[in-house]
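Note sheet for the following structure.
What you see is the complex with one protein chain gone and the rest in place.
Up next, subunit A:
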Amino acid sequence: MHWLGRPFQERSTQRFLGILIVALAVVTVLNLALPAGHPLHVSTYTVTLLGKYLSYALLAVAVDLVWGYLGILSLGHGAFFALGGYAMGMYLMRQIGDRGVYGHPVLPDFMVFLNWDSLPWYWQGFDMAWFAFAMVLLAPGVLALVFGFLAFRSRVTGVYLSIITQALTFALMLAFFRNEMGFGGNNGLTDFKELLGFNLRSDVTRVGLFIASGVALALGYIVCRAIVGSKLGRVCIASRDAEARTRFLGYRVERVQLFVFVVSAMLAGVAGALYVPQVGIINPSEFSPLFSIEIVVWVALGGRATLYGAVIGAILVNYAKTVFTGVMPEAWLFALGGLFVLVTVLLPKGIAGLLAWRFKRSESSGPGHGDLTAGEATT
């Protein structure tokens, strides 16, 4: 498992984990230890908002893994995020038990409303946490495996791949909108009560979910760093830049792509599963093609192929979105588009590129061992 330990020796990863841990600790203390009237008190509302940003950050890391390092521009990662979210949502629905509006012992409210008399087969097992949590990984993982197998085997890449990932998430959105699918139609799944026995409305559970999101981000980040810092990561970069040449060296590029794509989809699923209990709802809008494009914009703004850039991009853009939609919601899409154009023109390497440039100027130590090239020193 030495390859999983390697990220801990990298300075950029240490720095990232350090900042993340300090931020989690500070927010937690400011929420729990200070009284509500204190000027430094962080409200539970804000904690949950930050927890949502952290789950988005994990999603952005997953997208950067395939886009930044493999060169696969997925415009459908929202689908994997939503599937993880639905798996969590189904578990939370079953946790409601007989406390729903209709008081049915097993069936969720929307099924009672639709006059269904029994649980569909694919809802079985979701009353067990271990099963539901396994599905958080498996549902997106299997979809990515099947989709990726077909796409990469037929050497579908570039714009065509981006388009069919959009089609994938769009098709799923239409399917999940339908009541007969058994996922609550356009209302989705909501009115959750408990997670693992913890009341979702309590402050402590909220802080717990916030910390869980931070920990998941840290673990996801480490897994991704371990992959991109390994020889496999260098094969990814090689195939991104010169696919035919990589094949000629004897690497089965389509298998590398499939492996990394599936890992990325699973991380997106985990992000979705953490997002749902914090916002309290999952509905088909998470499958919308526009959302998947937004994720890509976060990564582009933060800076591709750095992983931490994706985190910065996701948090900053979503913070801006929160502020903006509070002031003038109609203008948000224009602001996002404008920001995207500005950054691609002025900062082609995103915010991370700017940071790396600043650091290089202030440190200027050692040979130019950027993040993409940390190969030999750590192998």
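The rule is short, and it goes like this: a contact is a pair of C-beta atoms (placed from the backbone, for glycine too) under 8 Å apart; a residue touches a chain by one contact, two chains touch by 3 or more; residues count from 1.
The rule is simple: contacts and distances are computed from a predicted model.
For the chain that is left out, the UniProt protein name among "Phosphoenolpyruvate--protein phosphotransferase", "Tryptophan synthase alpha chain", "Urea ABC transporter ATP-binding protein" or "Dihydroxyacetone kinase" is "Urea ABC transporter ATP-binding protein".
Here the missing chain is touched by one residue of A:L168, A:I227 or A:A310, and it is A:I227.
From the set A:F131, A:F170 or A:Y251, the residue in touch with the chain omitted from the display is A:Y251, counting the whole complex.
The chain omitted from view is touched by exactly one of A:A62, A:A132, A:A151 or A:I237, namely A:I237. As for the chain not pictured, it touches subunit A at residues 2-3, 227, 230-232, 234-235, 237-238, 240-242, 245-246, 248-252, 255-256, 259, 367-369, 372-373, 375-376, 379.
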